[in-house]
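Just one protein chain is left out here, and the rest sit where they should.
Presenting chain A:
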Amino acid sequence: MISVSRVVKSYGSGAAQVRALDDVTMSVKKGEVFGVVGQSGAGKSTLIRTINALEQPDSGTVHVGGRDMTKLAGRELRQARHDIGMIFQHFNLLSGRTVRANVELSLEITGAGRAQRRTRALEILELVDLRGKADAYPAQLSGGQKQRVGIARALASNPSVLLSDEATSALDPDTTRQILDLIRQLSKDLGLTVLLITHEMDVVKRICDSAAVMSQGRILEHGSVEKLLTTEKSLLGQALFPLGDIPPTSNAVVEITFTGMATDRPVIAQLARQHGIDVGILGAAVETIHGRQTGRTRLELPGDERTVSGAVADLRSQGLYVEVIK
């Protein structure tokens, strides 16, 4: 649905030049929720803004639904944008318009008639559970409600892509969860492809099917969340399951990543029984990702090389992802 290829974008010139995007290539499949995580200044914001051509790259191509956004201008570009909704960290609602009129703006732009605008605005407000606030002004709403209006406005013209620029970063944790769940729900119900950028790992954990980790204008990792978690030395995995530093020990240290069903099995007890190893637990972290228990455990395995490699092979044969740290 979205495919970004070899995109470069620099700001400034000479010695002060900053590469906001340094040869970025990535793609988002139709219907998935894709998260780009990174510190502020990593280039995420520039990246998402090239998707709807708010920002033009210096080189490279950005395809959305088959159209090369970097080649469009004028009417063609505006029409392409009708198919790409966007929500923002600071909501960006018009203070002088009511909730309904804010949503209608989107339909005024696409040229819908008055009656149609009104019906559609109320319909979409119903979808984000804000119909009761149709005649309120943004200043009278809470942050979460404002973002719902933002979502309604972005989706009013029936786009197939939703871009989210740190949409939950100004919200408290509870509201963040509600908004994320709403986005997830809408993406399922409407078949939306969602590209979001965030600096919060929680967002990726909660709603993303796939993710990319960005730093200094480059994409460091890129793939489905589950796959990234079971990739050796994955930054996303380490960020999601921080296990701390490895204590000094002469024994072997391994990290096991559990996804889904594996968490229900008594893996460690089995290891101790069948291989006669006095397993030591050095650290563990468990998170719910897409409603599935996922975790990483760091174990210390005393014993000779043969015992340890036998144990590791056994764990792997059970479908567990095992990484030998030392």
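Here is the rule we go by: contacts are C-beta pairs under 8 Å (C-beta built on N, C-alpha and C of every residue); 3 or more make two chains touch, one makes a residue touch a chain; residues count from 1.
Simple rule for what comes next: contacts and distances are computed from a predicted model.
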| item | value |
| --- | --- |
| Candidate names "Phosphoenolpyruvate-protein phosphotransferase", "Aromatic-ring-hydroxylating dioxygenase subunit beta", "Xanthine dehydrogenase family protein subunit M" or "ABC transporter permease"; UniProt protein name, chain not shown | "ABC transporter permease" |
| From A:Asn52, A:Thr198 or A:Thr259, residue that would touch the chain that is not displayed | A:Asn52 |
| Hidden partner chain, touching residue among A:His82, A:His199, A:His275 or A:His290 | A:His82 |
| Which residue of A:Ser27, A:Thr61, A:Thr110 or A:Gln178 touches the chain not shown here | A:Thr110 |
| Residues of chain A in contact with the chain not shown | 52, 54, 77-82, 84-86, 88, 90, 92-97, 105-106, 108-110, 137-139, 153-154, 157, 163 |
